[in-house]
Every structure is written in C-alpha cells, then in structure tokens.
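Of the protein chains in this complex, one is absent; all others appear in place.
Take a look at chain A:
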Amino acid sequence: KNMAHKLRSVRLAANTLTFLSQKSSLLYQTIVSARCMHFNYFPDTPAREHGETTRMNLFQSITSALDVALAKDSSAVLFGEDVAFGGVFRCSVGLKEKYGADRVFNSPLSEQGIVAFGIGIALTGATAIAEIQFADYIFPGFDQIRNEAAMYRYRSGNEFNCGKLTIRTPCSAVGHGSLYHSQSVEAFFAHCPGVKVVIPRGPIQAKGLLLSCIQDDNPCIFLEPKIMYRSAIEEVPTGHYTLPLSKAEVVLEGTDVTFIGWGTQVHVLREVAALAQQKLNVSCEVIDLCTILPWDKETIVKSVNKTGRVLISHEAPITMGFGAELAATIQQECFLHLEAPIERVCGHDTPFPHVFEVFYLPDKWRCLEAVKRLISY
C-alpha cells in the first residue's frame, strides 16, 4: 500500500512540475496542494457588492453560511449525526455554543429519521437544516426525500409543503474514501421532481448557494465536495449574500469546445482547458452547472450553439449519470450545431474503488483525450 502511495505521489508531483514549468498564466492562480489530489483548486474572486471578505476554506464558508442563517431566522435549526460538537468535517464548530442546544443538536443515528424529522419541522414553517454525514448514507432517507419531501406540496394541492428543508451532505471523491465515502449521488435525485439539487465548486459559491437553498421555498439537497473542505481556500464575503439557483456559470470563456461539469470536476476541467490550449491550441469554454435540478438549459444551449462540441464530465458512473440527461437534451436542442458526437468522461460503471481511485476518476488526461477525439472527429 505504501509503495502504491509513493508511486502515486511521485506521479502527481511530476505532473505538478510539468505544469509549473509550462508557466501558464492560469497556473499562477492555482494552489498546488501538498496532498495528493487529482485536481488543482482555482480560486474564485468575490463579488465587490457582497461586501467585506476574509480567507476561508470550504468548511469555514459552510459554517459562515450556517451562522448567517441561524442569526437571521430564529426558527432555523441545524441537526444531524455529530453536529453538536462541530461535525466530523468541522462545518458546525461553535454554532451550538452561539445559538443554543435546542437549535444545533445531535440526532440519533438514523438517516431516514433525520430527513423525516426535518420534513416535520419544515411543515410547521420553521427552517430545518439537516446534515447527512456522507452522501453515501443518504439512501436510507431516499424514501423520505423521494416519496415525501419532493411530493409534499404537489400531493396536498399546496395545503402543506416542506420548502424550508435543506439537506446538506458531503459528497464525491476524497482520495481514499472507497465505496462509501466517495459517492456522487446527484443523478438519483435528479429523477425526483420537487427537490432541488445543488453543488458548489468552492467556498464563495458554497456559502451563496447554501444560503439560497436555506431560503428557497422548496426542499433542497446541497452536496458539498468534501475533498475541498480544507484544500479550497479563497476570500469569502463574511456577511449575508446569495447566489441564484438553477443558474449555470461560465467560468472560462472559449470558442471551440464546451466543457460541462460541477463540484470538484470544474477544477479538473479548468486544467484540461489550460492543457488543451497549450498542447492542442484549442479554446475551451468551461461551464459549472451549479444546480443539477432544475438545471439551466439556456446557458448550456447558448454555449454549445457557439462551440459545436461538448465534453461532459462527472465523477459518478457514466450509465444514467446526469451527463446522460445533458447529452440527450443538447442533441435535441443543438442538433444542427453539433460538429462531433457529445463526449462523456465519467466514473466507470463500478462501485467506487479504494486503491484504484486514480484509475477510476475522470481525470484531466482522460478528459484531454476526449478533447482530441472531439476536435479530430
């Protein structure tokens, strides 16, 4: 195991060195992590209108969002497994002390119970922020999310709703999370009309989108890419601000190929865009989808109609992943503009493995190869 680890470290270090020697202007912005990660974080710039900022990593920006939400709305409560002492990822540190044990509390260890309890709170009009410790463990709550939360407003003819429920959960690859600490679950919930599914790519976005989810009058699932909790650091506005749901963001403009991703994968795609520019002289447009459901078709279609080529990339398995929905819609909306078949570079159709993670992930080299296929078609 140590040997494999060392080999991987050497390989990743070599990659980093290659990058540094190329001295792309983009690369100056990246934070090269000391840890072995499959991506380099590209920090965002805070919007001036969102006020004063301070340096935060992703977990600190989540805490900041929760702090703002609890301060703003006295009905808001935060609960889940181990949240009272600060959470296993430190997302709720200090909040129990600040807002009281009746507002920030541990729940018994039962995900179906956590989701249902949150629905019940939201049903009375209070704001419920529930935490599922890992997205991998959200499935015991699937029935409550799919059959109950998603359908409450519809089935009751708008007599009752649980719009004030937000479910936060850490998701996606972390380097060594294996089968049950690595999953990207968004596609399961993308098939559930009635919920919103949101995933940020960094601290600024996480805070703004989480506050939007908490305020939104629909049940929201907020997926937090856990590999960025500590590694993604940027200047984050300290006060209250929101970012719009169901709005994709063009994070890098380009003319030849449209890249679509979300969460950690946006950073992988930004590296791929840099590589494609250097090695292939291809100009790539990178889009962060941000909201999986309901998703922003307009931004995607506009970009694809311009570039004519599409690469969709996500960590989740390829078959029936959310990329399939995007690809089907794009081919229907942009048929006459497409110059090549839509490429999907995703996780393989296997469970998420432990020691094979580097071969499983849709890393920059797999994505770069797809770009070659797209431009040479």
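To be clear about the criterion, a residue touches a chain if its C-beta (ideal position, glycine included) is under 8 Å from a C-beta of that chain, and two chains touch if they have at least 3 such contacts; residues count from 1.
In the analysis below, contacts and distances are computed from a predicted model.
Candidate names were "Ribosomal RNA-processing protein 40", "2-oxoisovalerate dehydrogenase subunit alpha", "RecA family profile 1 domain-containing protein" or "Light-independent protochlorophyllide reductase subunit B", and the UniProt protein name of the unshown chain is "2-oxoisovalerate dehydrogenase subunit alpha". Residue A:148 is the one among A:131, A:148, A:285 or A:343 that touches the chain not shown.
Only one of A:83, A:121, A:233 or A:326 touches the chain withheld from this view, namely A:121.
Here one chain is not drawn; of A:37, A:56, A:77 or A:248, the residue touching it is A:77. Within the whole complex, the absent chain has one touching residue among A:43, A:140, A:308 or A:353, and that is A:140.
Residues touching the missing chain, restricted to chain A, are 75, 77, 102, 105, 107-108, 110, 112-113, 116-126, 128, 140, 143-144, 147-148, 151-161, 163, 193-194, 196, 217-218, 246, 294, 297-298 (touch as defined at the top).
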